[in-house]
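Mind looking over this structure? Questions follow.
One chain of protein is taken out of this complex; the other chains stay put.
Our next item is chain A:
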Amino acid sequence: MRAKTSEFILRTPAVGPAIALVAAVLVFSLTTNTFLNSDNLSLIVQQSLVVGTLALGQTLVILTGGIDLANAATAVLGTLLMAKLVVGGVSGTVALITGIAAAVAIGALIGGIVTGASLPPFIVTLGMLTIVTAVSRIYAEGRSYPVTDDVLGLLGVRQYLFGHIEVTVGMGLALLMFGGAWYALTKTAWGKHVYAVGNDPESARLSGINARRTVLSVYVVAGLVYGIAAWQALGRVPNADPNAFQMGNLDSITAVVLGGTSLFGGRGSVIGTLVGALIVAVLRSGLTQAGIDSLYQDVATGVLVIVAVAVDRFSRRKQR
């Protein structure tokens, strides 16, 4: 019975994080009287949309055994392109498509270098982080761009379910994207190949999988996801700021790791990442309402990340 339970948790890596999320929600609901209400819970979800979307792309990259340090910088450049184009008189739709296309192009470039020159993704995306950040600042000319546009602001549009539960269009899109990624990873051959390449690239190649093409496609899809993260960001705060989301890359890795995806590649799930992103947001909200300083919240998040990796390691050692 115990063996079966541990096997279930290993095979469904999102179970552990989900338990942690429920526990955190319970603790904060009992210890504060402001945490458990629909407004606060809705706010928590809205606050995790951008990092959650960045983390979705990050999950795909990490599943192949890579890592993406440039994801948030890519999204920031996307927001600047979208906003500055609209400020300059371009239509919102064209601006949106241009911003997303730029993010896809950056993803394709990273994927092309990683697979074409067989360079470590850490180094390639570190370089790209520096380059894209600099390009954003040059392009922004030292200022930020407030933007009011129906298309760019679409994801921030609010609806009320049952009269009082606040939901946004962005939440719906995020749900669709996570669902789509889950489907692609678990129900299609592409997903099986992504896991196999992350598990053992040489074995995947010998099994007849085109490992390079698979990895390249992952970076391109991740770029598309980061472009949509840019749209999410403008829906949340209608202002493109070159200095926004400076910790976005690390925050997205935090969400991925808390969600139980292995940094070594080949194991994990996007559902886990969704839970991981929510854990970070719940922790922040709950600790704030418990009156704990945000710097101590960082300490708590950091401890949690290390514990999550340790649990992952420990459960695997037991397995072998």
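As a convention for this text, a residue touches a chain if its C-beta (ideal position, glycine included) is under 8 Å from a C-beta of that chain, and two chains touch if they have at least 3 such contacts; residues count from 1.
In the analysis below, contacts and distances are computed from a predicted model.
Per UniProt, the protein behind the absent chain is "ATP-binding cassette domain-containing protein"; the candidates were "2-octaprenyl-6-methoxyphenol hydroxylase", "ATP synthase subunit a", "Ubiquinone biosynthesis O-methyltransferase" or "ATP-binding cassette domain-containing protein". Of the options A:Gly142, A:Gly163, A:Gly208 or A:Gly291, the residue whose C-beta touches the omitted chain is A:Gly208. The chain not shown here is touched by just one of A:Thr31, A:Ser91, A:Gln159 or A:Thr188, and that residue is A:Thr188. Residue-level contact of chain A with the missing chain is found at 7, 10-11, 184, 187-190, 192-193, 195-196, 199-200, 202-209, 266-267, 319-320.
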